[in-house]
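A single protein chain has been omitted; all remaining protein chains appear in their positions.
Right after this comes chain A.
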Amino acid sequence: MADLTLAALTKVYPGGVRALDSVELTVADGEFFALLGPSGCGKTTLLRTLAGLETATSGAVLLGGTDVTAVPPGRRDVAMVFQDYALFPHMTVTDNIAYPLRIRKVPGRERRERAADTAAELGLGDHLGRRPDQLSGGQQQRVALARAMACHPRAFLFDEPLSNLDARMRLEARTFLKRLQRELGVTTVFVTHDQAEALALADRIAVMEQGRIRQLGTPAEVFRRPANTFVASFIGSTPMNLLPGTAEGGAVRVADTALPTPEGLALAEGEKLTYGIRPEYLTFHQEPVAGALAGEVRVVENLGSSQLVTLEGPAGEVRVVVDEDTALAPGTAGHALPRADRALVYRDGELLGPPGYETPATGTRTP
């Protein structure tokens, strides 16, 4: 168990692609940390550099205070679970789990016992003699986890741990993974492109874009106060409404509506701003309301317990989450009123905070 520090880590692939651009990051001991971003943002490269499968162009990787930048993967004492689990198809579950111990020259009998113990902990006790292709996706994942656990590493690295499971299994595995990490207390870094997964699992999230960390913070911080419009549009199961507007009398004017803003923002009269509001924080009214965005209902998407309504008006498209009891038909008029305390204002793509509020560029970990 150890903390992880990345100091100005840069990776440039032959051919000039800059996959990582001086990344600074500290993962505390025992923390469950998510690297989140769209595909091609460098998150997997970062994980592979942590594992030692890629060599950094410059910068350093510190594990438990020691520099491991030049240490080959096998001697870093980290365990990685690959996206496809990479279970050896020609070995049984026992042999797979015991493989790290076999490399460490643990005698056959002892390593089989330890493998069986680890397997039993993860509910795989009945499948020891099977081969990976005889297991379900969820069981394969647990074998991969057991194999990673068997060698008691200082850190776990998970590459898209849930992406190979079907939707229902994914929820189950998510809860399982979070509990397992809590119980083991091992520093864990995982990569995902699914913001819901990152929010649900992680203690802290780094949102990445083009090899840079765009925001670092707890799930609550990242969700409530996205530091820039990139993070704002990336986080949230329904994308945030980002409406171009101008400052006018302490409010933001979008099209012909003056929208309420959070208190304490210093806005220069007439400057160009972006007004951000999540569909969940807009209330829907059928009658005109002051400070509400007007529009015509274009699309109604049923989300089960709620509906996602797309309004088209002078401000462009605005998405609103409406409760399930409101009957709505495309073509009718609608008005969406933002919650002032949840509204976000961006200048040049960066979040404006009230004076004294630290912009969440480097969030701190909540215990």
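What we mean here is this: a contact is a pair of C-beta atoms (placed from the backbone, for glycine too) under 8 Å apart; a residue touches a chain by one contact, two chains touch by 3 or more; residues count from 1.
Simple rule for what comes next: contacts and distances are computed from a predicted model.
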| item | value |
| --- | --- |
| Protein name, per the UniProt record, of whichever chain is missing from view ("Cell shape determination protein CcmA", "Cytochrome d ubiquinol oxidase subunit II", "Carbohydrate ABC transporter permease" or "Putative tricarboxylic transport membrane protein") | "Carbohydrate ABC transporter permease" |
| Identified contact with the non-displayed chain, of A:Val23, A:Cys41, A:Cys151 or A:Ala202 | A:Cys151 |
| From A:Ala70, A:Ile103, A:Ala120 or A:Leu303, residue that would touch the chain that is not displayed | A:Ile103 |
| Residue, one of A:Ala8, A:Leu53, A:Ala70 or A:Ala120, that touches the chain absent here | A:Leu53 |
| Chain A residues that touch the omitted chain in the full complex | 51-53, 73-75, 78-80, 82-90, 99-100, 102-104, 131-133, 137, 140, 147, 151, 164 |
